[in-house]
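This is the structure I have questions about; it appears just below.
Every protein chain except one is present and positioned as in the full complex.
Chains here go by letter, A and B, matching the order in which they are written, and residues are numbered from 1 within each.
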């Protein structure tokens, strides 16, 4: 417990934890101001995501490389999953999909680009393990194909479209989870030596004791779930009062809030010239959301949602995921980086953000 | 003749040749069961394709590198060409186009991916000549552009579309055949040393004598043509009774039947760590169909078909060819492979197969 308190004292971000009780009390008081609830829930989710990520890494560090890798690979985006589940249960499928696509785009463009830029401002050129980047880019490409196909098919045929898309999405989800599982066997088991640099540098000195870590994991997940309810209920109305389009909210705001903790790690690694780790976090997180979180949400929608969710995304979102995947594949293929690579990637992200900001509300 | 019999004894696949007379007799008897005719014709085409491929290679081996290379480059996909011609004469243009697109996709995804997987299950990592892969991927990319353009133009303008598409397809066919011919000059003549590894390993020990080989070539081509008539006449109705969509039949079934012989060679080479040869067969076959077989069919449609055929494909097919080309280019660019690369490529193929299987019948 004292190690947890030490962690909190050390990391100013965690001081925001004070907003967790505040937002939960505010919700009980049935405040009318959605804007206030939204701001409070964002301020509460960010430190919770940080704690969750730290606890996952601590458990992973104690359980050895393979089990630890598996844990990171399944719980690494727990925050995104819990927020999306809250939106799923509320039947807000447009928000769920926007947050999935947005998380892929934000991780593979904003997190990657800002890491390149921040690292490049300190070091003239930087190098990283391109085998790892290639592997993650390959997984991302696969997920992009799986998102492209239902959208393309839906265009072809509108009459039998709905039922077809549902069956297709179910099958694609199983294929994606299968490919993700085999990818874990490849990277953690049969060919782990290829990914050595990334794993080796990821070890932290200040891990939590295993009991504290598991306890933190359980308690914080419940807290994230509770705060996510408030967040999901308030985000759309609050966004409108800020003049943002719903697409912008799902794609940019939710994605950045969900990934805030990982961004802190990725950026700090880039500033320490450990770009392997930054690229690993950014692309690993993107491919995990695309091949694990998204299909799991489709499967869970049959149990928890008001209706089955499919993998058919808004064509604009599919285009953005496609461009993000291509960009990530192109800029990581050389294994080298300089500050302008970061500028290029961030400008692609800025083009998306600007477009989404100006976009009028869509109906689906 | 005895060498032919020895070959038949050595290769169990050729025992299926017994189905050739069976299917031809069955057709004469005017059997009502299309399903039976379909199964018999598939069983007859597979060994014929194997013989055809073996005879072509034997002639090629006897006539020296350049002429032999030319023969392989023009007759290497004779089975696909003969099947497509049967469909062309029957006016089944949708089937012709589906089988062209399907052959490109099946060769560049299924044959390539399965070679990577089968080789990777035996060897930790494998290497191959990436200049050859790059060359074939470049040709495939060119063909993809030629397929994209008429489809994009047809969307723009529907009134004058038909005539425009016909003229355009004719022009594009000439351009593609020209590029293919120059590619042969490049790979067989001016820069053959860059492709050395592929050609060097392709030499077989057990070639047929030249007379037997040419005789086999002639006789087997006629037999393939006869059986293809049965195949084309029965495939659609049989497929429906198996519950398959016409798109699935053209794309997957016809393509796999047509390429069965080459697949045996590609897979066996991969298991012997001669991945150069596997990649060469898979991508070489795909680019040959795209740049030679498809345009030749367009030109022949003016002579043999009920009406001119164009290069305007169903948008979903164009998308799949585009993704297959991109996938092949990305996974071969490093010149290295491991089993998971095969899984990635095969999963892309599985996504296509699943989508086509679920697709309702299209009208054109």
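Definition applied: a residue touches a chain if its C-beta (ideal position, glycine included) is under 8 Å from a C-beta of that chain, and two chains touch if they have at least 3 such contacts.
These numbers come from a predicted model, not from an experiment.
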Which of B:39, B:164, B:225 or B:300 contacts the chain that the document leaves out: B:164
Per the touch definition above, residue among B:59, B:73, B:114 or B:172 touching the missing chain: B:172
Of B:207, B:223, B:329 or B:353, the one touching the omitted chain in the full complex: B:329
Sites on chain A contacted by the missing partner chain, in the whole complex: 124-125, 315-316, 319, 323, 326-327, 330-331, 333-334, 338-341, 343-344, 347-348, 350-352, 354-355, 358-360, 362
Residue numbers in chain B that touch the chain omitted from display: 134-135, 138-139, 141-142, 145-146, 148-150, 152-153, 155-157, 160, 164, 167-168, 171-172, 175, 178-179, 182-183, 186, 190-191, 194, 329, 333
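Here, only the chains that are shown with their structure count from here on.
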Euclidean distance of C-alpha centroids - chain A vs chain B, Å: 41
